[in-house]
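Each chain you see keeps its place in the complex, though not every chain is here.
Residue numbering begins at 1 within each chain, and the chains themselves are lettered A and B in the order written.
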Amino acid sequence: MTVRFALTTDQAALRDAARDLLATHCPPGTVREAWDGKPADGLWRRLADLGLTGAAVPEELGGLGLSDVEMAAVLVEVGYAAVPLPVAETAAVAAPLLAAAGDPGGHLAGVLGGATRVALAGRTRLVPYGGRAELVLDLAGPGLAALADLPAEPVPAIDGSRALVRLAEAPGGAFEVDAGALALARDRAALAVAAQLVGLGRRMLDLTVAYVRERHQFGVPVGGFQAVKHRLADATLEVEFAEPAVLQAAWAAATGAPTRARDVSTAYVLAAEAAAGAARAAIQCHGAMGYTVEYDLHLYAKRAWALAADGDGVDAHLARVADAIGV
Amino acid sequence: MDLTHSREDEEFRAEARDWLVANVPDPPLPSGDTRAGFAAHLEWERRLFAEGWSAVSWPRRYGGRDASLWRWLIFEEEYARAGAPQRVTQNGIFLLAPTLFEFGTAEQRDRVLPAMAAAEQLWCQGWSEPGAGSDLAAITSRAVRDEAAGGWRLTGQKTWTTRGAFCTHLFGLFRTDPDAPRHRGLTYFLVPLDAPGVEVRGFGRLDGDEGFADVFLTDVFVPDRDVVGRPGEGWKVAMATTGSERGLTLRPPGRFLAAAERLAELARSGPAPARLREGVVRAWIGARAYDLYTLQQVTGMLEGRPPGAAASLNKLWWSELDVRLHETARELLGPESDVDGLWPRGFLFSLAGPIYAGTNEIQRNIVAERVLGLPRG
């Protein structure tokens, strides 16, 4: 046994399966349909059939028994495709939490089978995917609240693909969950955001590279200008360096490492700023084209901004790292 | 060196402020870059005109107040501070009008300016084409001479035309001499959008507004009286306008001072981490620096020192400032930054700043070449 910082063949195969499925079944058009209110049920069915909803649930409870590492690798792809469904929330956060907590409320079977999609309540009672989920969990603690059928209103959002709602009242009906399990779930939620942001960063850069190779101004491809090249090189640098941090944090979560909080926050800061930088570079290098909604870039940029806004934000994660290193 | 406004100018400020406080719509109007919002804005524009606030720096005969540049800055400062509506007439008033003052005929000024100030003629700009964004000289839309009719026939496509679907007129460049070098052979035209052969199709923008349009022109007749400057000299005329767009007239500092103050209010309204409070302070400092730089620049202009490439420095400063300011707002808002509203839309709109009116990459080239004298690469 020695260090090996790479996915196993099995892990890579799962990631590739997700990537292929999403390339075929979650093209930009699917994200656009979600903006128009279509539920993307077919895509959810396919992801459930792949076993994704139960991927992080132990085999003895009917899942695939995969770890945070596999989930992180898959969630990078989910981000790349800007899947307009609560995949991360359901599969990477809620499913293993419900499983570990002894299935309070009896939702696990629905989750595993794909009938129950789970959304997470945010700090200000905003719930991304609230209009497209059967169960809403509040991880704020000290308890865990199942908020199905609470009154909620759709909210006009910048990222119009996530069926954002706001709950009319503060969460109630909590049932107790071990504080450690809850902390792990919150870290998994942050990590899932970080993984998706890496994928989104990569998607925006891919779109931009393709565009600036084709787009000509002053008689040459825009991508030949050093200002464009260097901006995209810097954005690439940040995304490339965020990904190993995400995988390492996933490994820390999977192995119960004592550095988990620090590692998740490190990954979060790197991924959040890499995605923000990639969005900025992508829009700028597209010129006016990046500013039109007929073009696909905005689907991914808006998802990146929305995801980064969901959680506690960069400052909270910087503060956790500061605590860990004693500064 | 004196940074105190005259008593008369302060009286002007008080008058403007009082009027604005009494008249600015509350709640704010919906975005003027949507069809519904545009109508509400027209009403506001006409109220401004009726009270003489539409174009304060213009001569009275065109509907202005003959206000000095200082009073214009004061008015803009008060306008922004009062949270008054975005000017949907701005492309006409701030871009076409300066061009007409410099290059237009008396007849053109008499015909266009009062109607523009009154928000009866609504002007959009027709610069960009699918193949000509940053590279404006790559324009291929053409105008062919129709000697018999005493005018030109225009054919081509303009795109990314802000509020094009709601406007009545377009100003822009068309190629009148296909054999001349790139920057030559372009002519500056005024085109009514209801002319036969014009088709306007709106499309969507990053900030969710419908405020872009493609304008298709097929054999559109434009009489000679609607040529600005001389045929073939459109580039020179347009560059003067582009200078205004980048410089002082499009983005008066009052706008950023007011935005920084609103950002400070946002920060005060809840707990804000030190990093974001620092972002607020830096936004305030940036707006203040822009204000002071502008005062220096205006003094120079009044004393006959041409601003030169300072317009490019201006544009780099305010556009990057505006993005950072709104990024700080977005982080302060946290989860609420995904909810449609003024700040999130302002953030999206700020991202257009480094792109339009000549990308910031082009501006940096201009600064490097014209201010620093570096080679053209």
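Everything below uses one rule, namely that a contact is a pair of C-beta atoms (placed from the backbone, for glycine too) under 8 Å apart; a residue touches a chain by one contact, two chains touch by 3 or more.
What you see is a predicted model, and the numbers here were worked out from it, not measured in a lab.
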Review point. Counting every copy in this structure file, what formula fits the complex?
Key: A x2, B x2
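Following the convention adopted for this analysis, only the chains that are shown with their structure count from here on.
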Review point. So in the complex, which bits of chain A are touching chain B?
Key: 122-124, 126, 128, 155-159, 164, 216-218, 222, 225, 227-228, 276, 280, 283-284, 287-294, 298, 301, 305-306, 309-310, 313-315, 318-319
Study note, to complete from the structure: So, in the complex, the side of chain B touching chain A is made of residues 128, 131-135, 138, 159-160, 203-206, 208, 212, 273, 275-276, 323, 327, 330-331, 333-340, 344, 348, 351-352, 354-356, 359-361, 364
